[in-house]
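Okay, here's the structure, questions in a sec.
Note that one protein chain is taken out, while the other chains of the complex remain in position.
By letter and in written order, the chains are A and B; residue numbering begins at 1 in each of them.
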Amino acid sequence: MMTAPALTLGQLAERLGATLRGAENKRITGLATLHEAGPEQLSFLANPQYRRFLATTQAGAVLLTAKDAEGYAGDALLVADPYLAYARISHLFDPKPQAVAGQVHPTAVIAADALLDPTASVGPHAVIESGARIGAGVTIGAQCFIGARTVIGDGGWLAPRVTLYHDVTIGQRVSIQSGAVIGGEGFGFANERGVWQKIAQIGGVTIGDDVEIGSNTTIDRGALADTVIGNGVKLDNQIMIAHNVQVGDHTAMAGCVGISGSAKIGKHCMLAGGVGLVGHIEICDGVFVTGMTMVTRSITEPGAYSSGTAMQTAGEWKKSAARFRQLDDMARRLQTLEKRLAAVTSAGDASSDA
Amino acid sequence: MMTAPALTLGQLAERLGATLRGAENKRITGLATLHEAGPEQLSFLANPQYRRFLATTQAGAVLLTAKDAEGYAGDALLVADPYLAYARISHLFDPKPQAVAGQVHPTAVIAADALLDPTASVGPHAVIESGARIGAGVTIGAQCFIGARTVIGDGGWLAPRVTLYHDVTIGQRVSIQSGAVIGGEGFGFANERGVWQKIAQIGGVTIGDDVEIGSNTTIDRGALADTVIGNGVKLDNQIMIAHNVQVGDHTAMAGCVGISGSAKIGKHCMLAGGVGLVGHIEICDGVFVTGMTMVTRSITEPGAYSSGTAMQTAGEWKKSAARFRQLDDMARRLQTLEKRLAAVTSAGDASSDA
Partner (left out) sequence: MMTAPALTLGQLAERLGATLRGAENKRITGLATLHEAGPEQLSFLANPQYRRFLATTQAGAVLLTAKDAEGYAGDALLVADPYLAYARISHLFDPKPQAVAGQVHPTAVIAADALLDPTASVGPHAVIESGARIGAGVTIGAQCFIGARTVIGDGGWLAPRVTLYHDVTIGQRVSIQSGAVIGGEGFGFANERGVWQKIAQIGGVTIGDDVEIGSNTTIDRGALADTVIGNGVKLDNQIMIAHNVQVGDHTAMAGCVGISGSAKIGKHCMLAGGVGLVGHIEICDGVFVTGMTMVTRSITEPGAYSSGTAMQTAGEWKKSAARFRQLDDMARRLQTLEKRLAAVTSAGDASSDA
């Protein structure tokens, strides 16, 4: 690891607007969980189930709520939301190499009419095509490809080997991890007597501000109008967003989610890992979909949604799965039984009456 | 966006063999949906549910069947299949940058004995290895890698950053999007007392004519013989095709499909998003598999196939999922009830007889 940065507890308290309880000059060189932290590391208590580690932690200091701090004797930074405070402070200890503003590697191939802000940096073997515009403070990683007329807003960060096709518009402070492909040609074909005829994908992609895009995630360009990703959207790795999808602000998707063409997803939604959406449906704001659910119809009410079955041992599962195929038959037999039992009972009543 | 191309309605009618109804010299600069099109844009009516937009569309002209045109007063191009006509015409308005035939970027690294047709073009930082053969009119995008002895047929188009390993054979007019990997080493291991011993993947990949391969899709090379993709096959993004899979002509797969080793898929099949196939099975021609279905056995009859469960609210789903685990027990209890009720009824009959 690189030489860690060092900050004092006092400096950290000031950064966070936290109440310092302990040695102002204590040196902090990193972050760690409660049970792994050493005397130069800051830790935090966010999940109540880890409270038991407070008694034995070796951490130099802990981010705590005032309430949780009551039972803790060590140095602490008191904050309203320790997890959020950890999120804020984490960037101070990130060993990620920082590009030098304005540095353009001589092996980068940049079109004469591309517009680079003087504070943007470009890594080795990157390619920037005609008419692209790169904003202030943008980092273009090694081996990235930026297509013609594509725009990257101020403060963008592209890991090595990101591909942006032509006519993609990216907002401010957007981070994109390696292997992501934005603006690839969507899956559009017309069937002519069994043979698929390709439809040119002439739309673009519009991505808002403060978006995060994970490794090997793909977002296709629109067929006619643009594919649209809202502000503050967070996309994990290996997500597939098809042409003309619209994703509302501050929606988050975990790894391996697949969204079919022209689906429209609301704001503040959460799609867990492996969720799939069929095309041309609409999900309202505030929907949570659990892992690997297949969403086959529009959702109009906020709330949590699921499909699938729960895991069993393979032996037990085989029995359940076999019965699943008989379910309609079982339901009909159940109905028949109910009718017959009703008949028996009334016949029984009749006979006792007799 | 780039300056749009402009064509007259008359020129478009001629291209399509369409009947022109309206101003021959009307200038058309783009394509759009009925409700988004402006006076210089051509639109189309393919899906009957959008017919209502005909009354209010601002489109300069609309691709219509003669029948649909009856109720429409504006300019129109009359065709048998408007969606197919739109597919054909779409390429005229594609802003995708076109490579200059024969242009090889000086940063490309090309083996001395690779054979490039003089009309092929190669982008910056591409690498072409020994013995590769690149056909007429092929576009090799920036940062592509073409392995030793790999062959790309005439008219191929590779987006930036496509990887073809060695000994891959690609037919004519094949398009491959960014991040696709063709010819990677398949997943073959022999287990020796709990330790996996790798099996060299010495086969190649053979891809037919007119195939489309989406972003970040992977097609592994064969273990012994080749992995084979037929003519006219269309593969969306993030698809995984394992070693020695065979895909029949004109089959289409949507995003995130996974095909296990040595599976054989027929012609004119459609696999919706997220479908998975186990290995060593065979799917006949003309099969449609719905989204996220797990195909665990061969399919010998054309038709539609599904697995999974339908989405519910998470609360309702939890109840269903809990009962799914009791299904075998429920089925047995149902059987018992049927027997007991039969006994009661016959006993009742007996007692009334008495």
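Operating definition for what follows: a contact is a pair of C-beta atoms (placed from the backbone, for glycine too) under 8 Å apart; a residue touches a chain by one contact, two chains touch by 3 or more.
Computed from a predicted structure; not experimentally measured.
J.: Among A:T57, A:N216 or A:N244, which one is in touch with the chain left out?
T.: Per the contact definition at the top, the residue touching the missing chain is A:N216.
J.: Specify the residue from the set A:D81, A:D113 or A:E192 that touches the hidden chain.
T.: A:D81
J.: Check each of B:D75, B:D167, B:D209 or B:D249 against the chain that is not shown and name the one that touches it.
T.: Considering all chains, including the one not shown, the answer is B:D167.
J.: Just the residue numbers, please: which parts of chain B touch the chain that's not shown?
T.: These residues touch the chain not displayed: 107, 109, 125, 127, 129-131, 143, 145, 147-149, 161, 163, 165-167, 179, 181, 184-185, 187-190, 192, 194-202, 204, 216, 218, 220, 224-225, 238, 240, 242, 256, 258, 260, 276, 278, 288, 290, 292-297, 303-310, 312, 316, 319-320, 322-324, 326-327, 330, 333-334, 337, 340-341, 344, 347-348, 351.
J.: In the complete complex, the non-displayed chain touches which residues of chain A?
T.: These residues of chain A touch the chain that is not shown: 1-2, 30-33, 36, 81, 83-84, 86-88, 90-91, 93-97, 105, 107, 123-125, 141-143, 159-161, 175, 177-179, 212, 214-216, 232, 234, 236-238, 250, 252, 254-256, 268, 272-274, 291-292, 308-315, 317-318, 321-322, 324-325, 327-328, 330-331, 334, 337-338, 341, 344-345, 348, 351-352.
FYI, only the chains that are shown with their structure count from here on.
J.: Please compute the C-alpha centroid of chain A, do the same for chain B, then give the distance between them in whole Å.
T.: The answer is 25 Å.
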